[in-house]
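Complex shown without one protein chain; remaining protein chains in place.
Chain nomenclature is as follows: A and B, assigned in order of appearance, with residue numbering initiated at 1 for each chain independently.
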Amino acid sequence: MVQYAWLVPLLPLVAYVFLLFLGRKAPEGIVAGVSVVLTAISFVISLFVFQAVGSHPNGNDTYVFHWLTVGSRNFDVGFQVTHLNALMLVIVTLVSALVLLFSKGYMHRDERFPVFYQYLNLFVFSMLALVLSPNLLQLYIFWEMVGLCSYLLVGFWYFKPEAALAAKKSFIVTRIGDTGMFAGIILLFLASGSFDYSTIFSAATAGTLSFHGMSSGTVATVAALLIFMGAVGKSAQFPLHIWLPDAMEGPTPVSALIHAATMVAAGVYLVARAYPLFVSAPAALHTVAWIGGITALLASLIALTQRDIKRVIAYSTVSQLGYMMMALGVGAYAYGVFHLMTHAFFKALLFLAAGSVIHALDTQDLFEMGGLRRKMPLTTYTFLAGALALAGIVPFAGFWSKDDILGATLASGHPVLYAFGLLAAFCTAFYIFRVFFLAFTGQPRDEAKYEHAHEGGWVMAVPLVILAAFATLAGFFNTPLNHHGLERYLFADYAAPHSAAGTDVVATIGQTYPENIGLMAVSVAVGLFGILVAALFYWRPGKGAERAARMFSLPYQVSFHKFFVDEAYEWFFVGGGKRLAALVRWFDVYVLDGLVQLLGRLGSVGGRLLRFSQTGQIQTYSAWATVGLLVFVAIAVFRIGGVFG
Amino acid sequence: MANLDMLHQPYWSTMGPMIVVAVAGFVVMILEFVFRRGDRRWLAALSALGVLVALVVAFANWGTGHQGLLQNTVMLDSFSSVFSVLILISAFLVLLLTLDYRGRERLPAEHTYLILFGVVGALAMATATDLVTLYVGLELLSVASYVLVAVRKRSIRSVEGGIKYLLMGAIGSAVLLYGMSFIYGLAGTTNVLQLSTQGAVMLSGYPAITVIGFLFMLIGMGFKLSLVPFHMWTPDVYDGAPTAISSFLATLSKVAAFGMLLRLLVFIFNQSTGPLFYWAGIIAAITMIVGNFAALPQRNMKRLLGFSSVAQAGYTLVPFALFGSSQMNQWPGLFDSISFYLFAYTFMTIGAFAILHIVERAKQSVESDALVGLYRQSPWLAVALSVFVLSLAGMPLTAGFLGKFYIFADTVHMHALWLGIVLFATSVVSFYYYIGWLRKVFQPLPTGAAEWAVAEVAAAAGAPVGPGQGPARSEAGVAGSAADGGSGGSLAVSPVMHVLIALCVIGTLALGIVPAILLHPLGTLQWFY
Partner (left out) sequence: MSISWPLVIFYVIALLTLCCAVLMLSFRKVIYMALTIGGVFVGCAAVYFLLGADFVGVAQILIYAGAITILIMFAIMLTNHEAAEPPLSWNLKNVASAVGCVLLAVVLLLAVRSTNWPGGGATTDINGGNTNPIVIGLMLFKQYTIPFELVSVLLIVALVGAVILAQDRKEDE
């Protein structure tokens, strides 16, 4: 079965080509039908591959053919199936199929409906091909392709200036990371003579990387850090996280698929894929852990104060990706990947549910929502499942993975990071339930919009239900109850006798952390406390309604004090966080954004300066040419000719 | 009878393509004097046919070893084969573009045979191995180009461009000749093959004069190749010339000049590369930096492509500079890199110019704003333009990426990483202005022009626009100014242009995805003998 894994990316490509031929006027039913069915078949194949790899004694299967030769070096293309790949295939195809189905409802009557599906299929193809790449060069190519698809899809509603701007921003910011990553790949190629993972890893673990006299450890560290730059850009880690919230200008299914479940996880996947390299460079691994921890905390603080429902979830994504990086960084390989999986399900669910709300209300402002529980029960309960998973409440999926990560962080001797993680967990529970209470409970704040709110039909309901099931149950793939099935599955990549990895790597990846009931209880308590605080502020007393009531009728004076307390609490509890959040946001907007802008400015200033020389007068041109000739000849004669001495 | 030996030399196999093109040129010239009325586009078709025949001849001679003619003043070898094929391919594509141009714009018909004579000069530059022949070939190409640039006489910019090109070209020729005269003075021969045995002696015996000769020849060709700081004519001339001629200058003329530069400098100085080719590296770096940064504020698309071609010349000069820091057994790889990049460059540049030509005709403007709404009107053109532009910028899966990648890999292997870094950094800069185009392409038309777009589609579909519809069209805001142009604001594209663009797209993508189709034949060639 494993040898047929190439079918998995091929089917979305077929769908893409087919849609290209159908053209821009194709009927929506056919377009969506073809896409969903082919991706669903991909999903089924992925399941078989997943199962086949699991029962395979030596996990890694590589199928390559010769592509081109530069000098004496050969480059291969092909695909490689490992346990990690197989898991990614399942996640990507499942979420893709569901999102493709959901989009049928969400994008209904958009005049570029077929184009949207073309882009999505191209994305799914690129993402799957990225996952299956057997070497870094092929990975880089598809890495850029998913970036391109993201650019196209974020800017899909290009007539909105914010969308066009956001698309450009996402493209440029991620390219900053990609530049480093490309340099890292080239460095590894020079140091090991190959782009193949296996060759690079065995060289890294054996300490035989060599580049201009640098020691193997140094090369590995530099290369790992450079590659991590790519991951930082793609996975929106601090300090390159600024593009992801802006990317929410794209259609919501795009946010769910690309900016929550799959593409942004590619950075995490890359670090996991290149894990032996990182393990042989402990400094790089530390950097990963700290960047991840900082990102997790900062993003969750920012999420506290956002008004736009999608932005809250976007910052939440950034924060959760930070968790995954942190897990990988502290050596909890399996837990990072595990969280990647659970997060893909519950975050896609949250986005799709938010999409369902946006579709119904035509607004993204939380303070124009409210009371949707009565109009949209299905969306409410599925969102609740996702929110509970995100907040890490037993027994939802997020609980298992997040708790594993926190436990491993403490157990591996990183108490500060553990504190970061715990604080972020509190904020997470708070902000997601703030969204939940504001949107779904209480009284509607905008009656007109509330009036025509409705569920989006079965195409939107089915994905929500399926994802809600996964968000609830996916955690059980890796619990003490099944003896950490996923951990053992993933570890098979390295336990196989043919594994090229050294003993360090096997030891790091194979390390298990005992369950600690006390820590579990702490995590759950923190999550519940966050929910409680959110409920206090946002549940019954719809603040806007309250204020209006206070102004218009006396009886509500009684609630004045309550409101005052509310304000005080808000000032006391949230205000600090808010100010911190504001500070962080300020840093974001002015310092980081400013840096990006400055780079752009510098370029155009340079261009302007050069333009001055372009006067249009032939005399000026020849004057420049003469001076240039003089300078070159004079220096050359001086240096080589020895005329002047 | 020693003198009769000259009659029995392998003229056909060494100079076959040149002879075919020259004959075609004369035939077209005479036919044009005979048929002075009516649609004379068939003459351009005839010219294209002649070029195709020459291409067949050139292919027939591909890889058949090496053969000299008339005391080795002209050589058939791998080098001349590759460059002849490339020159003829670009000539064919440019002629296809001309075919459309003349049919609609009623430009002077003298274009085609001037192009053919220019191609003869270019072929001479690729095949000759004698300084005199090389120089005459260069002048033949240049004189033809001067006339072609200035051919739209009523356009002040066209004439101005022609004069600028003439003056800068003349300075370049003078510098080149001066450099050649130094080398001739030292060695006493003009034959490149004989000079190649003396390069090392010259450098060790007369370092100052040799380096002056080298630099003057490099810089003299630098005027043609628009290397910085000898590039300033480029945007003005590309802007002034008819688009087909701009593409002729950007591709064919540059390819030939590159061939000649390689033949001159690499063949002559093959034993003393180190201290000399270093200078080419510096010029390459300056060219890449200035070309890309100067393009940033450009709004005029033809000028932007001019600066872009400056930058591309810089990229191509990088492997040339590497001759200085590499071993002789690595040189075939460098020739492969240069040839591959030039092939890639030809396809993507002519394609971009072709689409520019269509847009320019439809909108009567070469400002980049004219691209707005292109995707709405013709997705095919928009996608094709995206392919070309992304390839120029160096996006993976396109020919431009692989070309740059090979060059980059060369810099790494040959210990000139700083050049590779400049190449990489400047091509990142280039993404900025190329993506700017793409953004405009995929933007919709402003609302006022919506009707115009519809009217256009109707016109393109062949529906006659009667007099009754005329006023309605000119009322539609933007349409008014565009429709005044006489040739109409329609985006109708002739089948020839479709073929041309399709060929360029196929070339760009094929080289980008399966580079082996070109690299394999290149790899089997014997570059040295």
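Structural remarks
The rule is simple: a residue touches a chain if its C-beta (ideal position, glycine included) is under 8 Å from a C-beta of that chain, and two chains touch if they have at least 3 such contacts.
Since this is a predicted model, take the numbers as computed values, not measurements.
With respect to the full assembly, the chain omitted from this view is in touch with A, B. Between the chain not shown and the residues B:Ser78, B:Thr98, B:Thr133 or B:Thr411, the one that touches is B:Thr133. Annotation: of B:Ala48, B:Leu114 or B:Met168, B:Leu114 touches the absent chain (contact as defined above). Considering the full assembly, A:Val633 is the residue among A:Leu244, A:Leu406, A:Val533 or A:Val633 that touches the omitted chain. Across B:Leu43, B:Val57, B:Val74 or B:Ala126, the single residue that touches the chain missing here is B:Val74. Taking the complete complex into account, residues 3, 6, 15, 22, 25, 29, 69-71, 73-74, 106-108, 110, 113-114, 117-118, 120-121, 124, 128, 130, 132-133, 135-137, 139-140, 143-144, 146-147, 150-155, 162, 185-186, 188, 205-206, 208-209, 212 of chain B touch the chain not shown.
Summarising the interface, chain A meets the missing chain with residues 617, 619-620, 622-623, 626-627, 629-630, 633-634, 637, 641, 643-644.
Criterion: only the chains that are shown with their structure count from here on.
Spacing of chain A relative to chain B, judged by their CA centroids, is 43 angstrom. Across the complex, chain B is touched by residues 24, 67-71, 140-141, 144-145, 148, 155, 158-159, 164, 168, 171, 175, 179, 182, 186, 190, 600, 603-604, 606-608, 610-611, 613-614, 616, 618, 620-622, 624-625, 627-629, 632-633, 636-637, 640-643 of chain A.
Per the touch definition, chain B reaches chain A in the complex via residues 163-164, 167-168, 171, 175, 207-209, 211-212, 215-216, 219, 223, 228-230, 232-233, 235-236, 275-276, 279, 282-283, 290, 293-298, 330, 333, 379, 395-397, 406, 408-409, 412-413, 424, 428-429, 431-432, 435, 439, 442-444, 515-516, 519, 523.
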